[in-house]
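Every protein chain of the complex appears in place save one, which is left out.
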Amino acid sequence: MKARRVCATLAAALLLSACGAAGRPAEGGGGAEPQVGITDTAVKVGAHFPLTGVAAPGYSEIPTGAQAYFDFVNAAGGVHRRQIEYVFRDDAYNPTQTSQVVNELVLQDQVFAIMGGLGTPTHSAVLDHLNSEGVPDLFVSSGSLLWDQPAENPMTFGWQPDYEIEAKIIGQYVAQNFPDARVGLFLQDDDLGRDAEIGARRYLEGQIVAAERYTPGNTDVAPQIAALQAAGADLVIGFNVPSYTALSQLQSLRLNYKPQWIYSNIGSDPALVGSLLARFSEGAVTDAGLLEGVLTTEYLPGVDTPDNPWTQLFQRVWDAHGGDGELTNYRIYGMSEAYTFVQALQAAGPNPTREGIVEAVERSGSTFEGPWVAPFRYSADRHAGISGVQVTRIAGGTTENLTPVLVTDNGDAPITEATGEPAAPPADGIPDVQPVS
Amino acid sequence: MQQFLNVTLTGLGQGAIYAAFALALVLIWRSTRIVNFAQGAMGMFTTYLALTLIEAGQSYWVGLVVALLAGLVLGALVERLVIRPVEGGPELNAVIVTLGLFVALQALAAILFGSTFRSFPAPFDLRGFTVGGVNIAFTANSVYVIAAVVVVMLALVALFRFTDLGLQMRAAAFSQEVSRLLGVRVGRMLTLGWALAAVVGSLAGLLIAGGSLVFPAYMDAVIVYGFVAAVLGGLESPGGAVVGGLAIGLLLSYVSGYLGSELVALAALAILVAVLLVRPQGLFARTAARRV
Partner (left out) sequence: MVQQTDRPATLATAAPARRWWRWRPRSTFARHGLAVLLALVAVVLVLEFTSPFRNSQFATMAYYAIAAAGLTVLTGLNGQISLGHGALMAVGAYTTGLLLGPEGDGALPLPVVMVVAAAVTALVGAVVGAAAARLHGPYLAGATLALAVAVPGLAIYFDHVLGGEQGLRIASPDVPGWFDATVWFLFAHETPSAKYLAYLGWGTLLLVLLLLANLMAGRVGRVWRAVRDDEVAAELAGIRLGRVRVLAFVVSAACAGLAGAVLGVVVRLAAPSGFTIVLSLGLLTAVVVGGLGSLVGALLGSALLVFLPPAVTNIGTAAGLDGTQAAQLAPFVYGVVLVLVMLLAPTGAVGVLKDVWGRRRRTR
């Protein structure tokens, strides 16, 4: 009697919660159907971004940029007459949550592809899942080397220059221009820090006196900065996210520690870090000029170069289709990724399949031209993103180039100067890539 | 050597804050035998109120005063509305209620104020002092933090030692029945105790936030460290809480500086377990033995 009641409760609970699913249209059976997420009039793309939490400042703007660019393309008729429907969800930079969110995108929203999912720890949580389900995982917003493993992860592609080549280029620059510096590394304790350390040590092994790691989420970086100071480092290279640029600057101030700072591209956005730091002015941090003289790298045009034709294009897009707020470097990043995705979709032809778009990127991705300073390294056996960066200095609210665009590859590939002219944006602002087959 | 000095000074500053937080826990424990796990969330909430005012152009000090007053009101409301019904009941119920408050307040703050990192200004200079050509990790703001905690501590001592109100509060905490017979309005005293504790907790929240980044969960670790500090001091004595706070601040700073910041919480756990198992009455309790 009792037992039956328990069962009834159980079954009722299960059925009740299952009811919600009944009315949902077109729940596909398996995940492998070729037409998932794409119809004659629309294609659905998903992404996960930290919209809340530690990593949200800055990064949460990326999807708004991508959205604006997709809206711009949709307003001009879409790609092969398909409107691009862009769904992005919050994972709070928490890998466990990323796994749930991507489940939702793949199984419930039924996206055709994932585009620009952000973060190394977060995205690596869903790497296997996406590849085993056969979902194209294009242009991950992270510079980890994990995205370049076509044998294991055939659906996944990197996009930005990976941390190793960025660190190599910074390393060589430091070795050439600061040969006597005692170098300290300030590293995020994950692949970002690990890949970067490999790259930096390739050129700076003899100069590095300390490598300190912080855990994302723990805002107390006092011990790390104190240790760098104690080791006598007079040049610190930070491979960290923007919040930690602000935290490390604040802590150095506290310790009167004034090394030459170099921040990797992802942690150096002057506008964002400045806004985090400016608020302290009441506590007598002089001004946002705290970042003045800091070195960093660039591979996309920024808002500080309003004359760049790409910046002008993106400004136009943002003015017409953006939401609240100004155009920022993060929004330009999002738009550039969206620009690449439109190219990939064009290359996949009028009837794209999930396999088809992957093949298209492999075959013609290395010829895609856009705002990036150096070409992608896509091929059938490489899924690595942009191949170079240039070293710049933050000065007077803008950046000045210290080197030409330097191009390299992973491992012991040499660093060379880029050849060829930078691409000019198409007049209508929409790329025109021919289908591969 | 310089690193040792810096780690020590950082630890003292942190310790002062833990001391304030432990003090708030002790105030509530003495009057109602409840550990208020929502203390951190309450302090976080009032700190966000201050931040809202400061961002609207008010000075830090206006924000401070408003936050402390808000703490007073919040503490009294919490005691009256949700704690009173579980006071004197099973201890588990009170624990769960404060945990529920903790979760609810944190989420409410995220809804009202957003959950991104925001910078919170410090009232004084954040640059380290230079003593005899050596830079040390001690700032004008650290002096302010420590001074603020000392002032609060002295004010509480004065209240309990030298005023009639303080005497009534002590009596109500000591024995509710007897106090009632003597004409003490016990209910009011308990409410006042919670309100005062919430003020101290709000101050701790503000002091931690000053010159750093705030987000709704920024007080989470402090709850644990403050609790460890309070237990170290015996959970009964305000003096013990302050000494416990400073000791925890220093110890954790050394762990963080020399062993690694990821081990800080683990060290706090180790200290807590060691204290509870070896000397459960805390380092400074007068009673010889106590059931923990």
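As written, the chain order gives the labels A and B, with residue 1 at the start of each chain.
In this text, a contact is a pair of C-beta atoms (placed from the backbone, for glycine too) under 8 Å apart; a residue touches a chain by one contact, two chains touch by 3 or more.
Model, not experiment: these values are computed from the prediction.
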Considering the complete complex, of A:E61, A:E85, A:D191 or A:E298, the missing chain is touched by A:D191
With the missing chain put back, one of B:L5, B:V65 or B:L108 would touch it. Which one?
B:L108
In the complete assembly, which of B:L5, B:V95, B:V150 or B:L283 touches the absent chain?
B:V95
On chain A, what residues meet the omitted chain?
2-4, 6-7, 9-11, 13-15, 17-18, 20-21, 24, 27, 29-31, 51-52, 90, 93-97, 99-100, 103-104, 107-108, 120-121, 124-129, 132, 189-191, 215-217
Using the touch rule from the top, list residues of chain B that touch the missing partner.
29, 34-35, 37, 82, 85-86, 90-97, 99-108, 110-111, 114-115, 220-221, 223-224, 227-228, 231, 260, 262-266, 268-269, 272-273, 276-277, 280, 291-292
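Basically, only the chains that are shown with their structure count from here on.
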Indicate the whole-number Å distance between the mean C-alpha point of chain A and the mean C-alpha point of chain B.
39
Note: in the complex, chain A contacts chain B through residues 52-54, 56-57, 60, 214-215, 218-220, 222-224, 226-227, 229-230, 243, 246-247, 250, 253-257, 276-285
In the complex, go through chain B and note every residue touching chain A.
2-3, 6-7, 10, 54, 60, 110, 115-128, 130, 135, 137, 139, 141, 210-213, 215, 218, 253, 256-257, 260-262
